[in-house]
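Complex shown without one protein chain; remaining protein chains in place.
By letter and in written order, the chains are A and B; residue numbering begins at 1 in each of them.
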Amino acid sequence: MSYGKYVLRKGLWYLLTFFIATTLVFIIPRLIPGNPISAIVAQMGSGVPSESMQRVYESFIRDYGLDKPVVLQYIDYMKNLFHGELGISFSLYPKGVTEIIGEALPWTLALQIPAILVGWILGNLLGAYAAYKRGKFDKVLFPVSLLVSAMPYYVLAILMQYIFGVYLGWFPPSGGYSMSAFPSFTFDFMVDILSHYTLPFVSLVAVTIGSQAIGMREMSIYELNTDYVNYSRMLGLEDRKIVSYIFRNAMLPQITGLAISFGTMVGGSIITEIVFGYPGIGTWLFNAIRQNDYPLIQGIVLVITITVLFANFFLDIMYGFLDPRIKAGEMEEG
Amino acid sequence: MMLEVKDLSASYVLPEGEIRAVDDVSFSVDEGEILGIAGESGCGKSTLAFSISFLFPPPLRHVGGSVLFNGKDLKNFNDRELRKEILGTKISYVPQSSMNSLNPTRRVKDIAFDIFRAHMDISEKEMYERAKERLDLLSLPESVLNMYSVELSGGMKQRVVIALSTLLGPELLIADEPTSALDVSSQRIVLKELKKLFKDGVFKSMIIISHELIILKHLAHRIAIMYAGELVEVGETERIFKEPLHPYTKALIGSVLEPGKRVEREKIPSLPGAPPDLREKITWCRFYDRCPFADEKCKRKQELVERDGRLVRCERGKDI
Partner (left out) sequence: MNLKKRAGALNKKLLIGAIIFFVILIVSFAYPPFSKRDPLEMEGMMFEPPSSLYPLGTDNFGRDVLTELIFGTKTSITIGFIAGSIATLIGTTIGVFAGYCGGNTDNILNTITNIFLVIPPILILIVISVSIQSRSILIMSLILGITSWPWTARAIRAQAQSLRNREHIKMAKLNGESLAEIIAFEVLPYLASYIVMAFILQVSTGILNEAAMSMLGLGPTDTVSLGTMLEWALLFESARIGAWWAFIPPGLAITMITFSLYLANSGMDEIVNPRLRGVV
């Protein structure tokens, strides 16, 4: 199988996954009795508390075509999705969901991408080192990372907020920038942004390190016992060289591992943002849930899904590029 | 004498106990000689082969004895020196697991370069030329250099490993079951290639290991028979086949299928039972439980003694 074919197959697979995911987001609420959508429609019939709410709901019913048959609703939903039309927010009426997300997403990406990368790299280095040393270092590292990875990201986030943000007061405990600061490209504002960035960033990195190190340690131990490592030793290759072999080969599954752990990371990053009141989409999701802002909830869920699928697709493509076994068609996906 | 192994013992030390896979083994290999080692799977052949390198990665542990290479005791070399000065250049291996011995994410060329770089300082161009020549000697095309392990067939992998192992022209090649993972036709080719390399002087001496005695018949000058971690008989190939002295050797020869000849199953005297657990310390003859000739006399320690110009570990050998 050529690399091009591999990419094509992956692409089709992710397209299928995209349709299933978005369809689930459409169907699930409509399947459950008493769901927010039918609740709104019912409320319209029996009179709504305020006139402004009535206007909000009317536009919702119109936007979502709720007076039409479900099949047509679905087609509209898909059409709107492809046009990036995610409806109007209830809580910030008449602001569009797309616009709100557009403002929040850069904050989230600027926090997540560096945190995941740094955590992934550090975690892998640490895990490989632990596997190679096996001795005291490993004996200490393993329980510590087990404890750290057993500590849920939100607990770690709250603890860090309390210790470094409140008790020691080293960093601002919450927010993306100071209320008093004026957003501009000045040095002071950058410092302000960075100081707010530190705590959420470090807590995300710490969690990622823990889980990646454990995975990498296991993969490296596996690689350490492989025949090619023994053979390299018998041919007189230096440890340094052998370690680089092991590192590279143990790292490959870690790329897929990273892709798969996105699913869990998403939850972690949403709540980390909430704890630190960081102005990303996690915090917006939190507010939307509190205020029953259904269009915003749905919009954020869709955007996160699509982002995660894209990230996964990208990692799969990279993996296929780095591992010759894929090109030779020896391994299947998954 | 090129290689001298003296009273060598090695164990796998595991949390649940110690497995003495090599127990007090002594033998030697001369320059220009091919020594065959045969025995059932699990009797410690691979462990013995590996112990010669004196590396002993855990859980394998050196228990006693020594290995002399050209008169130098390998005990006096540390891990780094062994790899730099002995392994790959003086003693080289074709491991049992050749099918998985190539790093799956490196091209053959790059593995070859790594081997050169570990031992000498020559240009990349020269490395490439030398690697190409060695492949050529093994009837492998130049294009193989750019391939990954997954792109090679079983027989090709085995030959690539042989090429890589002999890249630096080692004095002693230790080939551990070089044919057992292959189909019959590839087996023949690989054996022929090994013989050719030996004739061409690519390596001076060889230890070849197999669980099938017959593989060694036309290749080895002398054969050592191993059973449950011990050597039970050592002698010249022809004499071993003609007149085996140890009952286990007899059984091995009897249970051999000669390729090409059709032998009916019923006529092969099969060896019932299984070898003893290497975790247990047995002070008498280890073949006792399976030996058709065993009697009370065998219930005591058997030494490897010389008889008729051969070494044998069975005092009843003569009578049977």
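Before moving on, here are some points about what is shown:
In this text, a contact is a pair of C-beta atoms (placed from the backbone, for glycine too) under 8 Å apart; a residue touches a chain by one contact, two chains touch by 3 or more.
Just so it is clear, the structure is predicted and the values come from calculations on it, not from any experiment.
Note that of A:G11, A:G84, A:P106 or A:P152, the residue touching the chain absent from this view is A:P152. For the chain left out of this panel, the touching residue among A:D63, A:D76, A:E103 or A:E218 is A:E218. Across A:A42, A:I113, A:L194 or A:I260, the single residue that touches the chain missing here is A:I260. Against the chain not displayed here, chain A makes contact via residues 13, 16-17, 20-21, 24-25, 28-29, 32, 34-36, 134, 138-139, 146-147, 149-152, 154-155, 158-159, 161-162, 165-167, 173-174, 218, 221-222, 225, 259-260, 262-264, 266-267, 270-271, 274-275, 285-286, 289-290, 294, 297-298, 301, 304-305, 308-309, 312, 333-334.
Operating definition for what follows: only the chains that are shown with their structure count from here on.
Considering their complex, residues 226-228, 230-238, 241, 245, 248-249, 252, 322-325, 328, 330 of chain A touch chain B. In the complex of the two chains, the chain B residues touching chain A come out as 50, 53, 55, 57, 80, 82-84, 86-89, 92-93, 95, 97, 100-106, 114-115, 117-119, 148, 150-151, 161, 164-165.
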